[in-house]
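Below is one structure, written out as structure tokens; comments come after it.
The block that comes next holds chain A.
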Amino acid sequence: MWSLQKIANTIHEWLNTTFNSTIATTIEMVIAGVAVITLFALLGLVLVLMERRVAAWMQIRLGPNRVGPQGLLQSMADTIKLLVKEGLTPNGADKFLFNLAPFIAMIVAMLLMAPIAFAKDFQLWDLNIGVLYISSVSSIMVISILMAGWSSNNKYSLMGAMRSGAQIVSYELSAGLAILTIIVPIGSLQFSEIVQSQVNGWWIFKGHIPAIIAFVIFMIAVTAETNRAPFDLAEAESELTAGFHTEYSGMKFALFFLSEYVNVFIVCAVGATLFLGGWMPFHIGHWESFNHMMDYIPSSVWFFGKTFALIFLIMWFRWTFPRLRIDQLLNLEWKYLLPISMFNLLLMTALAILGWYF
Partner candidate 1 sequence: MVEALGSTQEGNLIINVGPQHPATHGVLHLVITLNGETIVHVEPHLGYIHRSIEKMCESLTYRQFIYVTSRMDYLSSHINNHACALTVEKGMQIEVPARAQVIRILMDELTRIASHELWWGAMAMDLGAFTPFFHAFRERESINDIMEETCGARLTMNYIVPGGVMQDIHPNFQNRVKAFLKMYKSKIHEYDEMVTGNIIFQNRMKNIGVLSAEDAISYGCTGPTARGSGVSSDIRKIYPYEIYNQLDFDEVLEHGGDSFSRYMVRIREMQESIKIIEQLIDHIPEGDFQAKTKAVLKLPKGEFYTRVETARGELGVYIVSEGGTTPYRIKFRSPGFSNLSVLNHIARGSKLGDLVAMMGTLDLVIPDIDR
Partner candidate 2 sequence: MLNEELKAAIADLLPEAVLIDGGEWVNVKVDASEWLAFAKQLRLEPALNFNFLFCLTCIDWKTHLTMVYHLSSTQYRHNMVVKVDLDANKPEVESVSSIWRTAEFHEREVYELFGVNFLNHPDLRLLILPDGWEGKNPLRKDFEDPINMIKL
């Protein structure tokens, strides 16, 4: 059967037979890099279009439907517009940091793609601390936002950046604890093993109550971490015009914009991997024939299907909820989510020791 894994293997074999192993590895790295950049751009385009269509659907209007068939080329046209626009740097800005910030945002988003398992045996780098890697690298995101806010020399930007700093640092705790809750019964941080452990059922079903609590907390925390509504205080356009990227224009703005969407994709991919089985098809206990049927659907379809379902959920939040205030946002994290997730972690540990999960 046609699969991403086979293509990867074919390329790998062909390269190794044609060149010596050093050159083959180098070429493979270049291919991987290009693939990540392409995926980055592609995801940006697809997600922006998806967001606009989802928003339009919820807001009883049509959304982009003029450029290309069904408006599919709309975000392409927007990108071209942003590319040819002048990227202004304000006079009072710290020019070096101002220009560096969007690239850090983009690099972080790209680095995060490394350990994601996109399909069966199709992964850039299956490192043994994959989940830890994701949580630590995604923290660097806040530096780019603070950098952008500070170097813009704009009060709105600074306030947006400060809000974002407080927000991301706080919500990382809950996100981390929610992830840990699932890691406890698995006993591994490696993505391939996490997926493999769900061969007989996804963790959201196997871990029942604590897993469901962890899933809800995880979704709330990652929405906050990616600065999406209702936690979009860093941008908060009705308060701070555009928050930390007020002064950015052209492609520099687009990089922030794209990295936001790619971050959403990545946190949803992590969520899908941890709770919904990643590329693992939907299996029910001993229904052999049903499980076989499910196996016929390619693993990449499963992975992207789950991820996009979660992305849709996050978009749904954005277009229905009003924004929280900064003190309510921090209260929610420190007074509610953090204690609950700590307790939840204990509960899951107890369940794991007693073996009370399926």
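For anyone wondering why these and not others, all candidates are chains of the complex that A comes from, given by their letters.
The definition used in the following text is that a residue touches a chain if its C-beta (ideal position, glycine included) is under 8 Å from a C-beta of that chain, and two chains touch if they have at least 3 such contacts; residues count from 1.
For clarity, every value in this text was computed on a predicted model and none was experimentally measured.
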- Task: Given that all of 1 or 2 sit in the same complex as chain A, name the one that actually touches it.
- Result: 1
- Complex interface listing, chain A residues touching candidate 1: 55, 58-61, 155-156, 159, 163, 229-230, 232-233, 236-239, 241, 319-328
